[in-house]
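The complex appears here without one of its protein chains, the remainder shown in place.
== subunit A ==
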C-alpha cells in the first residue's frame, strides 16, 4: 500500500469524476426529463454556468487564506457561530442528499438485479462495504479512485460503441423541450447537481500542493460535465421525449437493450459490475467527505471514528422513502432545488464578509 505517497492532480480528478459523472447512470436523467422533456441533455451545462461564479469565488477565497480547508476558512472569516450555522446547513443538506441517493442506488440494485432480496439487506450490505472502504482513509480512497477510473471509462466507452447504432440525432429536436423558459429555470434550480465540487473543498489541504487540488477539480469538472452531457445526449436520442419521461433508470434500460452481435445477448451484468463498483466508491467518498465536514465543524480529530454513526444514520434515512419514484421525483427533486440557493449564496456571503473585514487586501 502506497500510504506514504501524497495525493496529486490525478487522484483529485478521479475522485471528482466518480462523484459527478456517475450521476449519468442513476435516475438524475429521468428527474430532469419530467420538466424539460427532450431538452434535458444540456440542462447540466446550464446548471454548471449558474454555479460557476460562486465556485470561482470560493476558490479565490481558499487561495487567499492559504492552508485552510473549507470549514477552517469559514471559521476565520465568519467566526465561531456564523461558520457553524452555515457549515451545519451544508452538512445537513449533503447528509440528506446522500441518504436519498443511497436509497436510489439500493432500489436500482434490488429492482434490476436482486428482486427477491429484501431492500434492507441490500442497503445493509451496501453500508458495510462503504463503511469499511471509507475507514481506509482519504488517501486510499484517492488511490483506489485513480486506479479504477480507467475501467469505468472503458465500460462506458463499450456501452457507447454498442448503442451508437441506435442513436437518432434528430430526436434532440425540438431543441427547447417544454419551452425555453422551463428548461432554463430547471437548469438554474438544479445547480446543486454540482454540490460535490463544493464539498470536496474540505480536502483542500490534503494535497501535496494546493495547485494540484485546483487543477484536479477543474479538469475533473470539465470531464464530468462532458460525460454527463454525452450520456444524457445518448438517452435523449435513443429514447424519445415521451419514453424517457416514464423511465426510472435509463442507464440500465440501455444496458439491457444492447447486444454484442447475435450470439452474446443479455450482457447487462458486464456493465453492472463496473457500475456497482463505481457506486461503492462514490458513496465511500461521499461518506468520508461529509464526516470530515462534521468532524472539522466540531473540531473532532478522528474522522474515522465518526464514520460509523454518520453512516448508520444515513442508512436509516435511506430506508424512509417508500419507493424509488417518490424518493426521486418528490424528495430529491425538492432537496436539490432548495440546496441550490445555499450553494450560490454562501461563497458570496463569505466574500462580502472577508471584503468588509479587509482580509483580502493584505496579500
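Heads up, the rule we're going with is that a contact is a pair of C-beta atoms (placed from the backbone, for glycine too) under 8 Å apart; a residue touches a chain by one contact, two chains touch by 3 or more; residues count from 1.
In the analysis below, contacts and distances are computed from a predicted model.
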| field | Undisplayed chain, where the name is taken from the UniProt record, one of "Anti-sigma regulatory factor", "PTS system IID component (Man family)", "Ger(X)C family germination protein" or "GerMN domain-containing protein" | value | "Ger(X)C family germination protein"
| Full-complex contact with the absent chain, from A:259, A:305 or A:345 | A:259
| message | Considering the complete complex, identify which of A:177, A:191 or A:347 is in touch with the unshown chain. | response | A:177
| task | Using the touch definition up top, pick the residue from A:168, A:330 or A:356 that touches the left-out chain. | result | A:168
| field | Residue, one of A:66, A:164, A:226 or A:242, that touches the chain absent here | value | A:242
| request: Please give every residue of subunit A in contact with the chain that is not shown. | output: 37-39, 111-118, 121, 165-166, 168, 170-171, 173-180, 239-243, 252-253, 256-257, 259, 262, 265-266
